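Left out: one protein chain. Kept in place: all the others.
Think of it as A, B and C in the order they're written, each chain with its own count starting at 1.
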Amino acid sequence: MAEGLPVTVTITKVVKESPGVTTVFFDREFESCIGQFVMVWVEGTDEIPMALSYKNAITIQRVGDATTRLVAMKPGEKLGIRGPFGNGFRLHGKILAISGGAGTAPLLRVGLECPDVTFLMGARTADELIFHKMLTEKCDVRVATDDGSAGFHGYVAGLLDEISLDEYDTIVVCGPDPMMRSVLSVLQKRSSLEKSQFSMHRYMKCGVGVCGSCCMDPDGLCVCRDGPIFSGLSLQNSELGKYHRNAAGLKEK
Amino acid sequence: MAEGLPVTVTITKVVKESPGVTTVFFDREFESCIGQFVMVWVEGTDEIPMALSYKNAITIQRVGDATTRLVAMKPGEKLGIRGPFGNGFRLHGKILAISGGAGTAPLLRVGLECPDVTFLMGARTADELIFHKMLTEKCDVRVATDDGSAGFHGYVAGLLDEISLDEYDTIVVCGPDPMMRSVLSVLQKRSSLEKSQFSMHRYMKCGVGVCGSCCMDPDGLCVCRDGPIFSGLSLQNSELGKYHRNAAGLKEK
Amino acid sequence: MITLSPEPVMMGGVSARNHLVLAAGVLGTCASSLSRMLRSGAGAVVTKSIGPEPRFGHPGPCLVVLEDGLMNAMGLPNPSKQFQDELSALSGEPVIVSIFGGNPEQFHEVAGWFADKAQAFELNVSCPHASGFGAQIGTNPDIVKACTEAVKEWKKPAWVKLTPNVTDITSIGKAAEEGGADAIVAINTVRAMRISTGMRRPVLGNKYGGLSGKAIFPIAVRCVYELYEACSIPIIGCGGVSCAEDVIEMMMAGAQGVEIGSAIVRDPDIFSHICKDLYAPDGISPREIVGCAHG
Partner (left out) sequence: MITLSPEPVMMGGVSARNHLVLAAGVLGTCASSLSRMLRSGAGAVVTKSIGPEPRFGHPGPCLVVLEDGLMNAMGLPNPSKQFQDELSALSGEPVIVSIFGGNPEQFHEVAGWFADKAQAFELNVSCPHASGFGAQIGTNPDIVKACTEAVKEWKKPAWVKLTPNVTDITSIGKAAEEGGADAIVAINTVRAMRISTGMRRPVLGNKYGGLSGKAIFPIAVRCVYELYEACSIPIIGCGGVSCAEDVIEMMMAGAQGVEIGSAIVRDPDIFSHICKDLYAPDGISPREIVGCAHG
């Protein structure tokens, strides 16, 4: 567990990846396993969990106050970083990466750093695809869009039909809860859950397994500490895709 | 610096060394350099500094409340020990040990553990000599008593006349302040201060160099931390033999 | 080291499986995490503090890990009345519901929601960083007494958890006792702050927070010792307990049992690990040591 006060970093570069997604680079690399996350302090607003898309960057989808401030930041501005936290992926052999929307960010390093990766990438429309070009240079990328503006017309889970899962040793998944649940169902049907790992998201306040805000039913595991990476097997009977708890601990669909 | 709360030890054996001096053994050895001391907590009374005469024992001269309780203790009773503290002697070559009264206790391990030691030992009377027999088996012991009831009739410093100081590589001294000052004067006259080390005593409360009760003039060194062993050279212009401060910080002769 | 004989434990009206209780606010918002702590060896668990309205808590950062402790300002996030659903899943388990309010009426109301499901209540009159709640009322003996009385109307065991951020903790302890408390829990966190020199701002979103963990253990032991001299109801020690030896030390100061929170960060299995060291078939009876340091 990384410790201590937030480390202050200075933003060096801001890259717009898509209309809603921006990558913010800073002046420090964080030694981390792929899949780990950091708590990003946007001073005056909030502190929020973010995957390290690179060792020295986070890739932000704008959704609310903190992310809106983040994507508007300029080189020279400062952020506080706690972490990295969590467990990270166990990656070996031939890898299948499956991402939905901004879920591509936590998997970016899988595509860039691992030798033999097939990357299934979903987004609502073609211009919401992120890291597509970069990943295409490194691995076998297949695309699905909800509106058919690029690649397969439909959800990313649909791309799995053309994939022979037996060929893969590791399957990593990140995206919105419903997308992950549907991928999980497909993998379950095709008996590939054992080699699958899902990167979960829950409301996080502490990041170190003490406050309880990120706990999942039914095992009471902390996404921040026992995760954020969980094997598909362990998620089968979980709340994934059914509900999650908000900042107050109230269940939401 | 050893740390932490007092370690509780249980007394295993009590040995009377002389009418006023008693050795108390306990069930634990403290790894220590010869010359280091411990703070001994006599519950309900006080905590006082004591040399480790053995790794698992202290040798106590009865002088006041705490020492009176200590010498009356029985096997099975408990003490709290903090330490060992302080610097210890640097011992090499042929060693001359010079002790006065209970000052023999901190030098006992020099006599027992070092290969080539001459031990000059002073006491008021023959029956106040401690560890005499034991040391005689290990090294060349010469005795002085104030009343002439054993050995040389006079102060231990007088024994130095018969010693060729050039033969020795290390000279270690422990005893009451006036005795140590007179030994220091002799060594100074005979140009042997450089190889001498004196084990100092001052009022001690913390043992770790923070409270200031054991500080010596003129350098403000802490006997507990910078000492208790000091080279004779560094003591030449010190308060040794002139005054010391009591528990309130008042100077006393 | 001293070990204790494994006996049935009854403290402050709560029958617990051992002397180790999960402290309020630590993995305490869902039934599933509370069960997990019970499975991993907690003798009883205290829930997250539940209040009269749902709260989302303070803006982050809400917690930082220090070398020798934690500092947090969660801001009492809680699902309020909806916590009833979580509790249902825990029926029959040794669960103490922590509650808070801004006045005796609110304490009474919140306790009422859980009166048929909780084994006991713990009154949080001690959180040092939520305005209008916690320590803001817990420093006034009259209000503490009135809140305790209000909760006791539900005829359940009531533990009152005190703040160390007062000139004299015994005056608050005595007020709780007069109000009919079944036990005193000492202590909640110590008011604290750290500043990020890089950001030139306090590191917590709420600026002020509460210090917990090892750093406050000597303060907690002192409070338990003081309360043991002043009060006659049972005391539960809390603050920086992280090993079996600490449990024994708290007991000697006067605690019947302990609550453990921050130590979870270094060791999520802390309860089973402490149990392993603390209990032995030939251990002594806790009665022999509770308060024994008072001589």
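Just so it is clear, a residue touches a chain if its C-beta (ideal position, glycine included) is under 8 Å from a C-beta of that chain, and two chains touch if they have at least 3 such contacts.
Not measured: the values here are computed from a predicted model.
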item: Chains on display which the left-out chain touches in the complete complex; value: B, C
item: Touch with the omitted chain, as defined above, among C:I50, C:L66, C:A130 or C:I143; value: C:L66
item: Of B:K78, B:K94 or B:K138, the residue in touch with the unshown chain; value: B:K78
item: Selected from B:R124, B:K138, B:R190 or B:K205 as touching the chain missing from the view; value: B:K205
item: Where the missing chain touches chain B, by residue; value: 1, 3-8, 39, 41, 43-48, 78, 80, 82, 205-213, 215-222, 225, 245-251
item: Hidden partner interface residues of chain C, rising order; value: 1-2, 66-69, 71, 139, 165-167, 190-195, 197, 200-202, 207-208, 211, 214-219, 221-222, 225, 245, 248-249, 252-253, 289, 292-293, 295
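The working rule: only the chains that are shown with their structure count from here on.
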item: Touch-based graph of the chains, sorted into line, ring, star, complete or other; value: other
item: Per-chain Cα centre nearest the global Cα centre, belonging to chain; value: C
item: Rounded Å distance, chain A centre to chain B centre (Cα mean); value: 68
item: Whole-Å gap between the CA centroids of chain B and chain C; value: 51
item: Inter-chain centre distance, chain A versus chain C - centres from mean C-alpha coordinates, in Å; value: 36
